[in-house]
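Scroll down for the structure; my scribbles are underneath it.
Removed: one protein chain of the complex. Kept in place: all other protein chains.
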Amino acid sequence: MSAIIHDSPKKVAGDVAESLRTFKVASWLGWQIESNWADPFAFFVFSIMRPLGASLILVLIYGAVSGNNSQPEAFTYLYVSNAWFTLVVNTIVGLSWTIIDEREFYKMLKYVYTSPARIIPFLMGRGLAKIVIGMLTFVVLMGIGIIFFPMTLSWGAVQWGWLPLYFVLGMIMLVGLGLIMAAVSLRTARHGGSIGEIVAGLLLLFCGAYYPVDVLPDWIQKISLAVPVTYWLEGMRRATAGRVLAPVVKGHPSIMSQIGDLQLLSILVFCAVASLSFSIWFYKFVERTAKEAGVIDKVSNY
Amino acid sequence: MLEDTTVALAQGEAQTQEAAMTTSPKPARKLAIKVENVSRTYNIKVDKKAKKEGKESKLLTALGGVSLEVEEGELFGLLGPNGAGKTTLIKIMTTLLAPSGGVAMVDGLDVVKEATEVRRRINMVSGGETSGYGILTVRENLWVWSQFYGLDSKVARQRIDELLKIVELEDKAGALVSGLSTGQRQRMNFCRGFVTDPKVLFLDEPTLGLDVHAARIVRDFTQTWMKQNPDRTVLLTTHYMAEADSLCDRIAIIDHGAVLACDTPSNLKRMLQKQPVFEIGVAGLNGSQLEALPRIPGVVRVSSESREGGSGYNLKFIIEAEPVIGAVVSEITAQGGSILSLQKNEPTLEDVFIKLVGRSLSAEDKEK
Partner (left out) sequence: MVEKATGWRLFRKTVWGRAYPRIIGLSREPSWLFFEVVIPAIGLLAYLFIYKFLGQEESDRTKTDILGLVILGGAAVTYWQNILWMMASQLYWDKQEGLLELFILSPTSLMAILLGMSIGGLVMATIRASAVMIFGIVVFSIQFSLEGILPALAAFLITMFALYGLGMMLSTVFLLWGRAAWQISLALTEPIYALSGMYSPLNALKNPVLVAAAGIVPISLGLDAIRQLLLPSLFDGSPFSGVLNPWLEVGILFAAGVVFNIAAYILVKRVEWLAKVKASLSLRWQ
């Protein structure tokens, strides 16, 4: 019978310290990589240009169709959702792109793997810069939106209690999703962009980022309601606006308006726990298959 | 012709050794490369602290007035530590970089004013090169580059096939470049250098990353190509002293942007040791016979020590000139002694390098 080896408390403490150290160094590294090509102001401007451009697309679509028939509530839905969605993109892409970056461009992934550094804290640290940029982007977008566009928001309506709660749960859930995409990236070649960007693009269709899910055909609605991000965006919209945005769609109460705050909270707690647990297991599983196939350091060169 | 080269390669070893023994200078030929007082400086941006102190920019001198001449038909070596200015000099000669001062001519053409014509006559292969279109096959990659030099496709394909055979890459001709190992890529890039049939070829550490067998193929092919095409010139940079010693007709040692010495490997070694030294293992000589050896005309000094097992002596002769060794051997055999071994001792190129540069290449790597 083989011996069962229990980790001593000292070892566990050592592992935690090692993970924290890896996370700290990787965060610094991620920040350097994101920002060291320009001075801080230029870097900041370039960082928000893409999400600003994405918001501008929505503003122009709205402008093209609204004419004299303005729909401020619909516009607020569009704009607030899109602002929060930038965080979804930045988090998922931030983690998944790290694998591509380190493996294909810097060719350092193999050295990370052969060092004592813990890979999951490393990925989280490396992705942190993009996540922080996403948060700053949200603030800037909302500022621009409130100043320049006819949005139906007020400071007094913001639900300051729910907002941080939904936010933290959502970030845990998104980090989990990012880790799943990072695992997939470990086994796929580079194809123009990253698998994270592709999934983020698909999420745009399903998760009610630009429109209530009621607008979608029934069969797509079923997919939307199985996507955790749908609920998180609903939570962030509610907490930001202090109410359900677009509660009525084509004369009927929207699906999201029928979910209470506590119910929404339960769903988000479940999604956060499930996402993080599954993602860590999934990453380890895929990593094992990648090592067996010998592709940890294989460059696509395509 | 490349077919002749393939056959000649098999005989290359014997010819290489024979050539290495020859020290007589080649007759003067047309200059393939002429570098006259070439300098290159860079303006380095300073940080904010230095700017506050009133310093606008720093001037970095990569090359400070380098002059060299390489004759047509020479295999010329350029040795120097990292940061010496070798790459800067090569970039100037290959029209990639404009000199800050001086003139560089390749095949009689000014590298600045007649750059396009220069490019038609040259090619370059850098060591550790992993460049190439991953999505193309080896053959296709080489074909693409041949088109940039204006080769007829049919001629190019024939040359490609021949070159791939020589570097033992013919079984990978149809493989995608993305699937090649580093050594295979380097061999492919080596072929790229020759497929355009350049008049002057620049090899920047061409055997870097190659295994012993592949490196030998590359060296042998370079030498044989030059023998088959006496009007071609190769400028080689390398960190492998043995490679430079065995391949190069002449070597320039460069450091801190200046040429410290330029001569044949033998002459460079002779700088350190003017008189030849030979070690001879002998048996069958007694004490008085040994004492007579220093009196042989031309012998400067003799030292001896007993061989292991008491089977004779190891004698070290310092003589005035190489032909004297003949008289020494004759005297030993006339006295009834038998020659067990004979070896010429001379300083290595690394000894010369250390003497001139002040440190070895391996020490430099260790310091880093």
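Which chain is which? They are A and B, in the order written, and residues in each are numbered from 1.
One rule holds in what follows: a residue touches a chain if its C-beta (ideal position, glycine included) is under 8 Å from a C-beta of that chain, and two chains touch if they have at least 3 such contacts.
Here the structure is a predicted model, which is why all the values come from computation and not from measurement.
Of the listed residues B:39, B:95, B:186 or B:237, the one in contact with the hidden chain in the full complex is B:95. From the set B:34, B:119 or B:219, the residue in touch with the chain omitted from the display is B:119, counting the whole complex. Check A:74, A:129 or A:153 against the missing chain and you find that the one touching it is A:74.
Per the touch definition above, the residue from A:20, A:60, A:274 or A:293 contacting the chain not shown is A:60.
Only one residue in the set A:14, A:161 or A:201 touches the chain that does not appear here, and it is A:201. In the full complex, chain B makes contact with the omitted chain through residues 40, 42, 91, 94-98, 116-117, 119-124, 126, 129-133, 135-136, 140, 143-152, 155, 159, 176, 192, 196-197, 199. Touching the omitted chain from chain A are residues 37-38, 45-47, 49-54, 56-67, 69, 71, 74, 78, 189, 191-192, 198, 201-202, 204-205, 209-212, 215-216, 249, 302.
We adopt the following convention: only the chains that are shown with their structure count from here on.
Inter-chain spacing, taken between the CA centroids of chain A and chain B, is 56 Å.
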